[in-house]
Every structure is written in structure tokens, then in C-alpha cells.
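The complex appears here minus one protein chain, its other protein chains still in place.
Here the chain labels run A, B, C, D and E in written order, and each chain numbers its own residues starting at 1.
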Amino acid sequence: MLQQMVRPSPISATVDFDAEGVSHGFLRLPYSRDDAAWGSVMIPVTVVRNGIGPTALLTGGNHGDEYEGPIALFDLAHSLRPEEVTGRVIIIPAMNQPAFGAGTRTSPIDRGNLNRSFPGRPDGTVTEKIADYFQRVLLPMADVVLDFHSGGKTLDFLPFCAAHVLADKMQQDRAFDLVRAFGAPYSVKMLEIDAVGMYDTAAEEMGKLFVTTELGGGGTACGRTATIAIRGARNLLIAAGVMQGEVAPQPTQWLDMPDADCFTFAEDAGLIQFLADLGDRVEAGQPIARIWPTGRTGLPPRELCTSRAGLFTARHFPGLVKPGDCVAVVAVEIEGA
Amino acid sequence: MLQQMVRPSPISATVDFDAEGVSHGFLRLPYSRDDAAWGSVMIPVTVVRNGIGPTALLTGGNHGDEYEGPIALFDLAHSLRPEEVTGRVIIIPAMNQPAFGAGTRTSPIDRGNLNRSFPGRPDGTVTEKIADYFQRVLLPMADVVLDFHSGGKTLDFLPFCAAHVLADKMQQDRAFDLVRAFGAPYSVKMLEIDAVGMYDTAAEEMGKLFVTTELGGGGTACGRTATIAIRGARNLLIAAGVMQGEVAPQPTQWLDMPDADCFTFAEDAGLIQFLADLGDRVEAGQPIARIWPTGRTGLPPRELCTSRAGLFTARHFPGLVKPGDCVAVVAVEIEGA
Amino acid sequence: MLQQMVRPSPISATVDFDAEGVSHGFLRLPYSRDDAAWGSVMIPVTVVRNGIGPTALLTGGNHGDEYEGPIALFDLAHSLRPEEVTGRVIIIPAMNQPAFGAGTRTSPIDRGNLNRSFPGRPDGTVTEKIADYFQRVLLPMADVVLDFHSGGKTLDFLPFCAAHVLADKMQQDRAFDLVRAFGAPYSVKMLEIDAVGMYDTAAEEMGKLFVTTELGGGGTACGRTATIAIRGARNLLIAAGVMQGEVAPQPTQWLDMPDADCFTFAEDAGLIQFLADLGDRVEAGQPIARIWPTGRTGLPPRELCTSRAGLFTARHFPGLVKPGDCVAVVAVEIEGA
Amino acid sequence: MLQQMVRPSPISATVDFDAEGVSHGFLRLPYSRDDAAWGSVMIPVTVVRNGIGPTALLTGGNHGDEYEGPIALFDLAHSLRPEEVTGRVIIIPAMNQPAFGAGTRTSPIDRGNLNRSFPGRPDGTVTEKIADYFQRVLLPMADVVLDFHSGGKTLDFLPFCAAHVLADKMQQDRAFDLVRAFGAPYSVKMLEIDAVGMYDTAAEEMGKLFVTTELGGGGTACGRTATIAIRGARNLLIAAGVMQGEVAPQPTQWLDMPDADCFTFAEDAGLIQFLADLGDRVEAGQPIARIWPTGRTGLPPRELCTSRAGLFTARHFPGLVKPGDCVAVVAVEIEGA
Amino acid sequence: MLQQMVRPSPISATVDFDAEGVSHGFLRLPYSRDDAAWGSVMIPVTVVRNGIGPTALLTGGNHGDEYEGPIALFDLAHSLRPEEVTGRVIIIPAMNQPAFGAGTRTSPIDRGNLNRSFPGRPDGTVTEKIADYFQRVLLPMADVVLDFHSGGKTLDFLPFCAAHVLADKMQQDRAFDLVRAFGAPYSVKMLEIDAVGMYDTAAEEMGKLFVTTELGGGGTACGRTATIAIRGARNLLIAAGVMQGEVAPQPTQWLDMPDADCFTFAEDAGLIQFLADLGDRVEAGQPIARIWPTGRTGLPPRELCTSRAGLFTARHFPGLVKPGDCVAVVAVEIEGA
Partner (left out) sequence: MLQQMVRPSPISATVDFDAEGVSHGFLRLPYSRDDAAWGSVMIPVTVVRNGIGPTALLTGGNHGDEYEGPIALFDLAHSLRPEEVTGRVIIIPAMNQPAFGAGTRTSPIDRGNLNRSFPGRPDGTVTEKIADYFQRVLLPMADVVLDFHSGGKTLDFLPFCAAHVLADKMQQDRAFDLVRAFGAPYSVKMLEIDAVGMYDTAAEEMGKLFVTTELGGGGTACGRTATIAIRGARNLLIAAGVMQGEVAPQPTQWLDMPDADCFTFAEDAGLIQFLADLGDRVEAGQPIARIWPTGRTGLPPRELCTSRAGLFTARHFPGLVKPGDCVAVVAVEIEGA
């Protein structure tokens, strides 16, 4: 066990994280397989460093079908100049590169969900090896972590930035300050019930400031949500003291998802018809969707109702639904958070 | 050749199209395969008949990943009462049932694109057999045809109803009247350059009034677009004299797509960042999207510009783009059409 | 068109069909593909010839998941001695060799159902090329054809031998004589409604005596049904005058399937529970099977009833059923046929 | 390790196991994947409770291609009334629901063989999570467990009910009493050599009475074997004191499979010809099957012989056989067990 | 039929074939599919034009797993300057772009073998549409055609350049002159027995000078064979009068493959052991390879012998062999051709 802990990561970086200026390169992870006996997974990385200061680690593609983060980070990696920085910015637009390349939530190599694979293993699956490298090499370098998410191909969200409710209230408050600086239309205080295996948890347990987002979904990004991501990343870097400039304040609505009643699940397969749209206010017990059986015409739909009042915040995206799919999430608006 | 023309369709209906009242049933198409030597494709169908009057044929699922039409038609098949009808309504929510069941544009059986398979063949592929049945059995029964489309998993559209510019101006005008009655937010006069194989063309060549739609996309439907479809179908049935009641007038903006300059194509693979959103007015030569190469960070994006001014009407949906994908469509607004 | 008719088959035989004695070899069909640029499909064939006399063509594996025929024919090819023969026996245990090799009804190469591919094409798919070779090379050599079938992986049959009701009553009667000689437990007079593309039809149109079987199913063969096939082939060869010896008479029950009422189809997916077994006598309107919906417990099953009285002769085999699958076939017993 | 033991199962039940009367619902297991980021596996469950008394846990679909059990249990879940019960009956017709839905022995999600996955893990694969829920939640509730099996798509069995030879002879004798009550045509005393990972073992180690079956096979169920399952379940519930009524006694033949000599394996690929059928008495050294090489005609078959005398009890089902497949099982008849 | 002949190709070029200088662009072929409703196949093309003179059409990737041609043509497209040219050079390194992109002989879209798809169809499969564009648009522009082939993933060849024996001896002689100029280590006079569907035949029937190659194989290219291709293309362009400079003469050995005896086929599956290597002289009847059965150790191999004496010119490449694969080709050396 001890021996395993000290086994080095198989990943090697082609960039020097301590070099001044801009470095573009790769995290290279050897991956022997049928179509490449001596092949590797190559995860692009950019480091922008300028003198002494905090380190921000910016990541996208934790899930491979979420696009606002990668757009903002390929843009930032291309445009950020060292003279704008005080300290260091590490940019990884496609954390789970195999998933990002395939346009899928999980890795096509091992079906690994990177965000449930922490702390990872140096001798595990490809996804676990990536997690291990973040756990033991990248997170320790960072002071602030911004991890971009969106709904992916099967969920759609109101665009929000979020941080977790934490035991360490100072750590929590500083993270919420960054959320406020990010400036998404909605901001969420998340209470993670089952935090096992998450990147978020790994970072927070090391005392890092960790901020995340959900900025849309459906496996696409529109101009509006990409702009939120680009602006939010710069705002956060400024607020964290890593980038010069001034945070452009944006109005935001704070939300809370206090318990399991926020979620409505399908029990039947069929064609889903929503009776409300994201952003609508809904009442408790209000029909929010119907599932039409598709094997015959003439049958009645099964109706799904909300369990609590609030804002319709997230929903199932594909036109067909399967038993067990989460269909709708309702969040509670918080006054003046 | 003559012999082939008279070969009967292998499809048999379990409903009697001439029966009064509501009949729910199937179009059964024998399909022998490895997992069902004596299997069949079953296409649900509802017929609502009440006395003498015109026949409306309403179809969805021509492409299997477009959902506003199926929602409106499963709803209508369930709710339409004979006493509301004068004549006959034939409702087929999932024309290309195998594609609809799989949630894909084309048939998983033969990869057939039903809307390019007309007039079909009784001894062809499964998709061609379906086309043949519509060509030789269903279209001849109809006076008015409403075929629902949306963008599917890979395109997104401003919601519009449309009919074709036709040589027979009387036929054309009556179709545009139905488009106006449908009442989508946008209405389009389509000039089909390559109409070979389309269901539209098959219907129009028989002199039928043919109306179609594009009501969103991305492989989903939201509450708002489903409502447009449900209301539009009832409006159209009323305007066509098949259903009693009054058309609820809706404001609409007429659009035109005059030539190939409306379309912008990608020449590179990558991550797509849109610089405008559907519904935005754009100028000719305006950058409308960027494609980021994803193999490395630090490279510049390739910029795509519009060729003409107009309304941003349709776009590529997935976050990744491939060479040759249509990225953006710009339509011209028509005053007072 | 004329040119196509005279285009030779691409298949070449490594055996000489006119050579005396036993020849084992192949029908070699060039098939260029990704994993063999200059590859071929190899169909094993045995020819046993002894002087002047009629030619019997014995085939199995027309569908690749039916096993009684191949067992009888690999056995016969291995054991038949020239001195037992008067004339010629051509034995092809696996007509659609790619399907037989894969254990599937249709060809894994082109999903071709060989028994619906006649007369075939020399420049068509692999399956069409095989059909063309039988059409233009093998059938013309034959006087008598015995083509073995069973139910395959998705159907199960009472074991029977059959021939078609034909316009040429002399041809028909001689075929029924061979059916009687074959000596299966059941014998069927088949009236083919849609005979297009069948091997049977191709042979009969050339005036050949054509006999077929259904000897069980489920994608297996048991000892009892294999014995029926082995004995039947020898009996038929003797009755046809190609093999010496005496037909061992077997009792048989003659059956008829007069119309579409013999067949019961599923309209729903689910778990199938049969309420009778093959060989049972059933009444018209009797519940013969139930389909349990499997998405929830507590729902009632859908009940399927027979349309006519008779003998339960064939049934759906897999435990799950799909909409459109044929569930049960009831045949009528003919007295003293 | 300790920590892992106390981690709760991710599965939640939508039924209250302690509620009186009939409850239909689901075991919901969250399963995030590419086509459902917030999806779940839904395992239908029915609980019938009436006052104080023992709990019987009835399961089918442990392997997903075995159908007698699911038929009996969907039927029982639909028909069992609380007033027939004394205590509680928990009915789960499709334990490994993903496998059952796919019609495969193992789970299509992780290829897990549920019956080799015990005791399972709350943070393991989907199959391991199901095992863990049975191990830690359901089995502790039960007094008697009846787990239905059949041969599945690749094996066929004489229909039997069975229990294990156990160290605790009282536990063993009570289980054999239940086997006798079940009333299958054959009854087996099983000595499990490698019991690691089995549901059986998990239950027996907790001191539960555990009864299992093999009721046919081939991936189908016939009317006769479904009837055995339905009657057997009721008989067993009555014998266990959970259901009122009287056991209808059935004749049964007791069998034993004492050692490895009962099993005959193929060493070659080919077409299998059985020389005996299930239920036949065979002698030691008797040829029981032949394997025909299929690459060429004219080659001799390889003959497989039994190692011991007895009743031909189980066999390979598909028409083709692979090296290493078990071809035949011979069991020894026990007089007056 | 007439109508079909005049139907225009769906392919549009983004380059102007008549423009002076260097143009890089695409042949864009609309291809609607599940993952791109309005997608296209994009075939890169380069045109280098300088004044009046003949047109050479240079193509690679006719089969997608043959690499010497694409290397030479991507290199030439990048390096060729207009001032080196007299007339026009059209360079298409990846004719069957979908196959080239997938690294497979045939198209992953429709499994089309482009070199057996001529003359193609404007309304056929994607591969047939590409063939049609060459047939009706590109070949008519050309005076000289050089089409690069190699053995691909499943064959290996001695490197040769070749032209066909033709009825028009003047056309033939001029083509052989170009073969000589190309300067491969071997040169072949090919007599095509079945020329139906080939690009070669399409070009030759229009009276074009057509030259082809086989320059190695195995799905790779080495430095030596890439150099032969690069030098050969320039030599041929000079000899054809399209490029300035002087042909560098290379020694070559002329070969002939007169009949079917040149080819040896496998009849068995197994592990192949070659007893000679490409370039070796072999005698008629000499063992050239053994096929080891792999199911068991201890069995003898099957030995394959040549049918004629000559040079071992081509062979099966993969380590495993299937029945029907061509194992070896022996060519006859021609003195002083």
C-alpha cells in the first residue's frame, strides 16, 4: 500500500510548469493498445507564468461533451499574455481528453467518469491515471481551481456558477466570493451529499478554493453561454489576484437545491413532453412533463409532477426518455445571497 | 417494370381507413431478420373519421430524431374526438418508426433517409417499402398533408412552418394559406433546388396541399416548441376544413432562403464557438463562428463568415464540428409576405 | 441487360461436377474486403457420381442458423460411397456459408436472406452472387432438389417435410411422393402466397422436383430431429432413383396452412408466456400466449388468441418478443393425404 | 475496509418493505453514463405483506436469458393477493434487470455475471452494486429464498429443482423439503465445488433456506416448463408457511452430480450432432455427440463419449460448438431420495 | 434513363480548375447522416496550372490503406510550383477520402471498393458518387492519369509500376513509355481479365494514358518505397510533358502475370508460415507456404505449392490466413521488355 502511494505517475509533461512566459505542450500518458502498442494519450496544456503569485488551475472537459469550458480555455490559452498575469495560470481545456475527443461524457477507453475517479491510481485505468496526476501533481501546485461543466448531451441547465457548502467557512466564503466574481446569471450554493470520487472534493480537501459551473447543455454551446464562460474565467482570475484588471460586475440570482425533493425521475420509457421550460417558476405538485408511450397511438401519457416549488433549473435533454432518467430539477431562489 | 408497378405493398394495415369513429392500429411491414425470422416493423396509426369531408394526413418522425411533431401527433391521436372532425384525419406520429425508435435521423435497419427515398419500392429496403406505401396508398387518400420536421440531433432552427414555391400557383397559394394558419413564429417560402426523393415532392406532384415545419432541433423539444406544434396542427386542420373551430391567429415573420450563399460550411474539424445566436441579425461578411483546433493549445481558431446579410436561422448543433458540416444558415426577411 | 445475362458467374468450383467417384472441394467466390483484399468466400461442396442417372442437389444452410440439414449433409458427404449411387449427388451443407459460419439467418457480409435473393446477380452482393450461381449453374444440373430448413434461432416447428401446390400437377404429385418418402413425422402441402425471390420458386420454374423441410428450430438440433434429417435424405435419394436401397416407410400426419388466419402476431414488446405447446390441438379463439410488460410488476399481460382451430405447428422461440413478431402458427390436419 | 462496509448502498427502493398489502415499485440504482448523465437502473419489485410471518424472497433473472422464473414471478406479482399471505413475499422477477432487458446471461453494462458477484460492492460495477444490495438489504429480510434459473441461450436442462448439500444438516434438510414441495419432474442434491461469489452461498451463509431450479433452457420457455415454475413457486410458498393452501404433490426423480466425470467438454470447433437426447439413459464411454469440422466436406467428425453412466441431464444448446464448451452432463439417479 | 445520365453530380469543387497558379481546395460531396444532417464528404484537391499544355491527373487513396501514393501526392501538392508546370496538374491524394481517413481499403460509409464502382452514379452510394465525378468531370479533363496503389493492409508487393495491354497499341505503347519513365524497380504488363468497374478501364476507354503502381503494402510505407513514389511521379510528369526537367533513368525488371496459375489460394484457416520471401525465384510445385492449424498443437501443417516458376511477386500479409485468401503470386520475368 505504501509502495503504491510512492509509485510515480506514468504521465510526463512536455512543459516546464516553472518556466516564465507562455508554454504550450502536453501531458503524455503512455497507453498501450491494439492500434498503438507504444501509444499515448496526449492532453494539451498551457502554462502562463509571470513572476511570483498564486497559481490558478483552469480545467474543462472533465466530462467530454460539455463545451463552454473548452471554448473559454482554448481561447484563453491562445490569447493570455504573460504580462497580464501575476503568478501562474495552468490551462487544461480537455482534462479527460479521450472523452473530449469522442464527444462523450465518459472515456471511450474505459468508460471512466473522471469526476468520480478521484483520487485515482497510477496503475489503474487511463481515467484513474489522469485523476491521480491531478491529485498528486497538479492540485498541489494550485491555489484556485475553476472546473467548467455544462449539462452535456443528456441534460440542460440554467447557466450557473457554484461552490460547495464546506466545513471550513473561511474557505467556503472565499469560494463564494469567486463565484460572485465569475458573474453567471445564476449562482448556486451546493451541498454535496455523495462527494466520493469527485475532483471538487479532492481539491477542497487540500484546502484549495474550488469553483465550478453548469453553463447550459445538450452537447452544444451557444454564443451567449460561451461568452459567460469567457468573461467568467477572466473575472475569476482577476478576483483571485492572478490576472490584472477589474472584475466587471454581473447581476446573478442565487439558488439552492436543499434535498432529494428537487429531483423528479422517470419510471417509464417514452417520448417526453415538457409542460414548462427552464427558468419558469413552478409550484409543488405541478405537472412538469408527460411521457408518451410510443408503441401504440391512443394511449394516455404518464404525467410527472414536481415535489416542490421553485425555479425549473435543469432538465432531461433528449426527446426520448428511459426509466430512471432524471427529468427535472427544481431549485429554490435565495434572496440576497 | 410494369410488373413491378403493380406489385402490391407488403405492408398491411390493422385499421380500416374507411371506418367511422376512432381507430388505433398499425401498419405492419414484414421484416425477416436474424433476431426475428418472421418479424415485422410496426408503425402506429390512428384514423379519426366523421362523415364526408377532406382527408388530412399528419406525419411526424420522417426523421427519427425530431420530436415536436411526434409529441403533437401522439397528443392529437389520444385526444381528437370524431365529433370534432368533418371528413378524416390520418395520424402517423412515427413514419420512419425504426428511426424514431432508435432516436436517429435515418433507419438503423438500412440507414435509409426516408425523405430521400420516394417514390420507394415494394421490393426494396425497409425504408423504401415505407415510402412506397405512402406513395401508393396513403398520399392518394389525402387532400392535405402536414409533415413535421425539426433540426434533429445535429441542427437547430428558428421555429418555422413552410411550403414550397410551386409551378401551380393556385396549389402554392393554398399551401401558403395553411402555413399562415399554422401560426409558427416564422414562416418560410422554400424553393427546393434538389427535390428528388422527397416526400414533399411526391405529395405535391399528386396535387396535394403539402405543409412542413422546422420547429427547433438538437434532438429535443422544449415546452414552447411543443406548444407551437400542437396549436399549429389544430390551426391547420381547421383552416383545411377538416376540424371545426376557429384558427387562433399568431404573428409570424416570413423568411426566404434564395440561394447557396445562405449556407456556410466548415472545412476543418474542431471545437465550434458561435459568435452569434439564432434570431440575431447578421451582416454579410460578419464572423459568425470560429473553429478551434483541439489537438494542441495555443493555435489560432479558423474564422467563418457569413456570405449575406439576414437573420441567423439555422446552425450546426453539436459542440464539435467536422469538415463539410453546414455551420450556419442566414435567411432574408420578407416584408409583409 | 442482355450483356448482364451473359456475364459469367464470378464463382469457380474446385471440383469437376462430371468426374466419377467422390470429389470434395469448394465453390470459391472472390470477395475483396478490408481484411482480405484478395479474399474469397469458400463454400464446401461434395460431388458423388456413379455412371448415368439423375442428379440430386441436396442443400443445407440456406439460412445459417438451421442445423438438421447441415448435420445430415456433412454426414452424407463423409459417408456416401459412389457404389451406392446411380447418377449424381451434389451436396452443399452450407449454401450461405458466411451465414452458416456466423450462425445467423442472413449473411453477416450483406445481411442477405439467400432464400429471397433469387435469381441473384453475378455483379450483385455476395448473397446475390451465390443465388446466381445456383440459378445458372447448379439448378440446371439437377433433377431433384432437397433444401433443408428448420426454424432457426427465432422460430420452432413441428418437424415436417413439404412441397408446394403447383400449377403443373404432375410435377406437384411427384414432389409430394418424395415428401412421403422422406418420412418426417409431419408433411405439409404449402401454398406460397408471395414466392418472389425464393430458391424453391427458382427450382420449380425450371421444372425441377423441389422438396423442403422444417425440422425443429431454436438454433439447435437434437438427436431425434437430426435422425429424421439423415434418414429422410437417404429415403428421398432412394425414392428419386439416385441411391440404391429401399425406402423405410414412416408414419406421417399431413397438414395444411390455408390462409393468413393461421398466423398470430404480437403487437407489444414483452416477456412471452405460452399457454400451449407445439403439437397441441387448439380451438379457434383460444388464448395461446400472453405477453407480460416487463417495465413494471403488477401490470396485466396482453393475451393473444388463435384465429382458427388446428394443430399448434410453429411458434416464436426467444423468451422476449417484439411488436410484429409472429407468435404462433396453427395448421389444419388433413385426413389421409 | 471498515469504512467501506458501512458505506450505504446507492440503491433506493420506491416501495416500503414494511407496508401492509401489495406494493409495486422499483429498486433505483443511479447509473451515470453517456446516454443519461443522471440515469438509473430500475429493477421492478413487488412486496405483498399480510401481518406477522416469515419472509420469502423470490427472484428470477439472476441470469438475463432464463425465462421460466420471470414468467412465474411477473404472474405472481400480478395475481398474489395479501389475504393469501401470512408474512411477506418479496418478488423480483428480473434481479439483473440490465441483463434481462437485453436477453443476455450477463449485464450489457459491465458483462457482470450476477451469480458470481456476491457479496458485491456499494462502489463497484452496476452488477456488484446489485449484489451488494441483495447481500446487505434483501437477504437479511428473508427467511426463505427461491432463485429461478434455466439453461439460458446456450444450455438446456431436464427441468429440476435443487438445493445444496450443506454442513448444517438441519438447514440442508429443510431446504430439501422445500425442493420436494416445489415438485419439479427432477430434483437435485447439489455439491458446489467452487461456490465463491454465488447468491446461493451468500444466502446459505446467513442461514437462509435457499432453493434454486434449472427448468429448461435455450433462451425460451415452453408452456409446460412455465407451468412447473408457476406451480412450484406456489407450492414452495405454502410449504414455507408464507402462503395458505395445500401443496399439490408431484412425482419427482432425484438426481446427483457427484464429480467432474459428469461433464464432457468439446476440444474442437464445429457443428454438433447429438447422438442422444435429454432424459435418455447413457452408459459410461457411450458416444454422446459428434463434432463435424465445417471448413471442408469429407472430413470425419470427432466423437465425444460420456465418462459415466446415468441420465443425460444437460447439454450444449446452439448448433455450433466452440472449443471448451461443456457439451453434455450426465447425472446419477438416486433411488428414493 | 436519359434523365439520369444528365443529372448533375452532387459534388461541387471549391477550386477553379481553370485558374492559373496553385489552388488548394476541396471536392465537397453532401452526405446527410445521423451525425451530420447537413454534412459533407470533403476530398482535398490541388490544381497547379501554368498556361497551355496537357493535363495530368494524379491520384492516391483509391484504396484507403495504401500509403506511398498519398505521401508522394501530399508532398507534390505542397511543393510543386506553377513555373515547373506546362499545362495543368490535378492532385488528389485521397480519392476515396472516407476510406483513407479510416485507414481501410473500402469506404466505412458504404463498404464501397472505389476501384470496382466505375462509372458510378450521381444518385448512388457515396462511393458511387465519387466514381461518377471522376467519370464525368475529372477524367474528361485529363490527358494522362497516374493512380497510385500498394498492397494495403492484407497484401505485400514487390514495388512495380504498370500499364495494361490494350487493343489500341499506340495508346498502350505510350502508356508503357510512361511506366518506363516512372522507374520503379519492377514494371508490369497487365492483362486485365475482369476489368469491369475499374477506374483504369474508365480512363482507358476514354483514350487517356493510364498508369498505375503497386509499391509495397502491409498498410505502411517505408522510406525506400516513398522515395520511389515521389521520384516516379516527377519522372512521369516530365515524360508526359507536363513538367519541365529530365527523367532520371532507373533500372527496372519487367514482369508478366499471364494466367490464373500465378495465384495460390488458401483453403484453410490458420497461422501462415512463408517458406520464401518476395523477390525470391521459385520453381513450379515448390512449397511456398505452410498453414498451421491453431486449435491444437501437434497437428501437421498444410503445405501450399506454386503452380508455376517465376519471381515471388506478391503475398498475403497478415500472420493469420482465412480460407479463400490469396497467399502468393508468382510473376514471370520478361527479358528486355
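The criterion applied here is as follows: a residue touches a chain if its C-beta (ideal position, glycine included) is under 8 Å from a C-beta of that chain, and two chains touch if they have at least 3 such contacts.
Nothing here was measured: the structure is a model prediction, and the numbers come from that model.
Of the chains you can see, which ones touch the chain that is left out?
The chain that is not shown touches these displayed chains: A, B, D, E.
Which one, E:Pro122, E:Gly183, E:Gly218 or E:Gly232, makes contact with the chain that was left out?
E:Gly218
Touching the left-out chain: which of A:Ala37, A:Ile52 or A:Ala260?
A:Ala37
Which residue, D:Gly39, D:Pro93, D:Gly152 or D:Gly319, contacts the hidden chain when the whole complex is considered?
Considering all chains, including the one not shown, the answer is D:Gly152.
Go through subunit E and note every residue touching the omitted chain.
Touch set of subunit E with respect to the missing chain: 22, 24, 26, 42, 44-46, 65-67, 70-71, 73-75, 77-78, 91, 93-94, 100-101, 103, 156, 218-224, 226, 271-278, 280, 292, 294-301, 317-320.
Please give every residue of subunit D in contact with the chain that is not shown.
Considering the whole complex, subunit D reaches the absent chain at 63, 65, 104-106, 111, 113, 116, 151-155, 194, 196-197, 265, 267, 318, 322-326.
So that we can see where the missing chain sits, which residues of subunit B does it touch?
267-269, 295-296, 323
By definition in this document, only the chains that are shown with their structure count from here on.
What chains, if any, are shared contacts of subunit A and subunit C?
B, D
Give the chain pair, either C-D or D-E, that is connected by more C-beta contacts.
Result: the pair with more contacts is C-D.
Rounded to the nearest whole Å, what is the centre-to-centre distance of subunit B and subunit E, using the mean of the C-alpha atoms as each centre?
43
Centroid of subunit A to centroid of subunit E, CA atoms only: how many Å?
Using C-alpha averages as centres, the distance is 49 Å.
Mind pulling the residue numbers of subunit C that touch at least two other chains?
Subunit C, residues with two or more chain partners: 26, 42, 65, 267, 295-296, 318, 323.
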